[in-house]
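One structure is given below, represented as structure tokens, and several questions about it will come after.
For this view, one protein chain was removed and the others were kept in their places.
Right, chain A next:
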């Protein structure tokens, strides 16, 4: 007994010695001290914090799985204009025979929701911050814009999806049930109506590249067009036109110049600088590896599908054709090289050029989300649909886009104009054809095919071994497996 007490005493003593030597108490020592990051407890207090929360909501756009290239891999390869001659993982997308656990689908889905959750964080936290009300409303409007933008992408690619409008910040809030397509669209239009009213018309200085009133209206026009709310789409497009913030540049090629980014035609694009954050658009679009002077390394992940209408029937006088697709290029040594003599014998895409790019991941080009040509074509299509056929305004909007492509004066009636007199359906076909030339590798084609119900039949007709029943992309298997509010029955048809 005596010994025991002695023993415990010594144990205590040794503990004390240890503590004295290191000068810290048992309890405090196990609190994790943080140095290189912030914790949620001490944030969201100042206007700068509000700003930082909104910036973070934009940040997933520049991630690998989104505009850096991942989202394009999904939407371009699946359409009828783009193909890849190798690599089963990419070919699964190209063939639209996509396993539900495909990493590209999973990655893109997650980044879209990352934007959404950070917007939700902004919407939940910013109202409590004491700051200039106008700026506060503008920041909140950006959150609404980003949220709507991403739900629009989701609902088009995946149909009914989980709809969350609350900040998710702990493990007990992670399971969200699917909302119907109608509910998702309701949320999108509600958000955009709020966004368009509070966003500024123009951006200057450090805020160039962030959402504007025109961006919100264009997005809303596109949403209405997709919902086949023709009147809504036409009027929103008209509102953008009437903002007079944007024009068609005279020269099609200069819209895509890396020395002329954020030009007057651009309504909304994703900002890359090529140094700190670059993308792979030039690398993935071009042929010829390091020998191609328009990219650091043309690896041609996106090749022209030589069976596509765009490749077979595109008028050679259309200036967009020679700029957008090619099967010969001038290499760095100045020699003409045929793509058919390279290790990847497919025609390539020429739209994205990054002549100073140092490698295949340093393209500084800002991927274009919306530009003025899109507004004109949305306006043309929606107006014609609304009125049961094209009126003069609809026809003029369509022809302006075509005139620019054929190097005619944009505002003067020309020899290559589409004539008046088409009926509604024929006119819509013309608009869609024009869109298919105007927006090659700009991520518009797949959505045009989907909203006009040509997808995936059109790629089946090209002979691709397409998933026999699917019409939408698969909801990522990981979502179905982990989201307790979902069951395998929530998977899209065909998966």
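Here is the rule we use: a contact is a pair of C-beta atoms (placed from the backbone, for glycine too) under 8 Å apart; a residue touches a chain by one contact, two chains touch by 3 or more; residues count from 1.
Methods note: contacts and distances are computed from a predicted model.
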Practice prompt. Consult the UniProt record of the chain that does not appear here and report its protein name from "Sugar ABC transporter permease", "Electron transfer flavoprotein subunit beta", "Histidine kinase" or "TonB-linked outer membrane protein, SusC/RagA family".
Written response: "TonB-linked outer membrane protein, SusC/RagA family"
Worksheet item: With respect to the chain omitted from the figure, which of A:31, A:244 or A:313 is a touching residue?
Response: A:31
Worksheet entry | Residue, one of A:99, A:388 or A:421, that touches the chain absent here | A:99
Worksheet item: Please identify, in ascending order, the residues of chain A that touch the omitted chain?
Response: 7, 10-11, 13-15, 17-19, 21-22, 26, 29-40, 43, 49, 52-62, 85-90, 92, 97, 99, 101, 103, 106, 109-111, 113-118, 121, 161-162, 164, 168-171, 173-176, 204-210, 261-262, 271-273, 275-277, 288-291, 296-299, 340-343, 345, 358-360, 364, 465, 476-479, 481-483, 486
